[in-house]
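Right, one structure below, let's go through it.
Partial complex: the chains shown occupy the same locations as in the complete assembly.
We call the chains A and B, going by the order they appear; numbering starts again at 1 in every chain.
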Amino acid sequence: MLLTTSEIKIKGELLSELPQDLYIPPDALEVYLEAFEGPLDLLLYLIRKHNLDILDIPMAELTAQYMVYVEKMKVIKLELAADYLLMSAMLIEIKSRMLLPKPAEIAEEDDPRAELVRRLMEYEAIKLAAQRLDEMPKVGEEIAVAAAYYQHISEIKPPEVSLDELVEAWRNVLKRAKLNSHHKIGKAELSVREHMSQILRRLKADGMVEFSQLFDMASEGLAKLVVNFLAILELAKEGLIRITQQQAFSPIYLQANASE
Amino acid sequence: MKEPDNITEMKQVLEAALLTAGQPLSLDDMLKLFAGRMERTTLRMLLDELKQDWAEKTLELVQVATGYRFQARQQFSEFITRLNPERQPKYSRAVMETLAIIAYRQPVTRGDIEQIRGVAVNPNVMRQLQERDWIDVVGQREVPGRPSLYATTKHFLDDLNLRSLSELPPMDDFAQSEIPLDN
């Protein structure tokens, strides 16, 4: 931002005179804090607006002023004073090198001011970029994003259960019940138990079922037939079904014990 | 931009504001849009027209307690909700353990389950599993009270991506190694 005197106020009074060098009067400190972002900013201002030649700054005087200033400002904003002081030191260094007798040929990049100029120009570009970013429309300021209402439908989704979770639950049951030594359940036993459920389901639906109807000789393998038979025996043993036969060699009937 | 000076422009300002407000706008809010150069009756008329303009669209202009807002028509809510799904609910430990017992020990009665878990089975637990169609009653045990026998269903196997119960991890795979035999 480029300032004119009308924008700079000290204790409510307009600043009548703009600085001609890098020295900040202590009573104008707060103003400078707000108006300039640091020594680069101030220097840039002086160069661009007042055609200041950085070599024209009375360095010895400036340094003396700064020492007084730093003494005064020890309590507050010391780091700011340090920034300006550093800049003064840099300028003094540049000036002293410029005063040395020049070799006949001096390359552009050997000019001790080149580095300072590079920094000033980089800072200037950033300063303008910042202004541009500041001016761009932004969401929440100039950009309004569509945000109409919608009814959030609570789809009552049933919980998902994974096999791992099921096994974990069973493991916990066993752990707590200390059933492990008595209830190791293998694949074979699970097949039997599955068939037990299937037979019970069938008996529940059909009432009485003839024994051979529970075996599908055509489509089921031997292992499955055996498992099916074991399931019938287990059901009988657990008293869950009744097996009846009127006389030898007559059909054997199964019925759920409960279905009477 | 100059102030809107005809019905079309006024409706456009209203529409843009209502679509981007993120909350219902009261009549007073909407008057602010026009910097005081709008009568309440005109505003109401514009809102009516806007409502008509959107009659066949994806959103509708509705009046709620605190003002007017655009909202997605009901038939789109289900799809939009997919963008922000609710957290998947989980079954309680009681439900999971009951299910595991029925899966591994079927057919079992509630009494069996209670004996294995050592605590009473809440009827609600059985109901949840039955409503899910994961367990059903396959018979009764012939003991006093004739308790129901529960087993897992075909649907349970489908949902867990199993072809048969024998694909459940057999318990003796880890019975020895992972469950301490402390007796």
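Just so we're on the same page, contacts are C-beta pairs under 8 Å (C-beta built on N, C-alpha and C of every residue); 3 or more make two chains touch, one makes a residue touch a chain.
Please read all numbers here as calculations on a predicted model, not as lab measurements.
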item: Per-kind copy numbers - full assembly in this file; value: A x1, B x2
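Everything that follows uses one rule, which is that only the chains that are shown with their structure count from here on.
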item: Separation of mean Cα positions, chain B and chain A [Å, integer]; value: 27
item: Residue ranges of chain A touching chain B (in the complex, touch as defined); value: 144-155, 157-163, 165-181, 183-188, 190-191, 193-194, 196-197, 200-201, 203-204, 238-240, 256-259
item: Residue numbers on chain B that touch chain A, as the complex places them; value: 16-22, 59, 69-72, 74, 76-78, 80-81, 84-86, 88-91, 93, 96-97, 99-101, 103-107, 116-118, 132, 136-143, 146, 149, 151-152, 159-162, 164-166, 168-172, 174-175, 178-179, 181-183
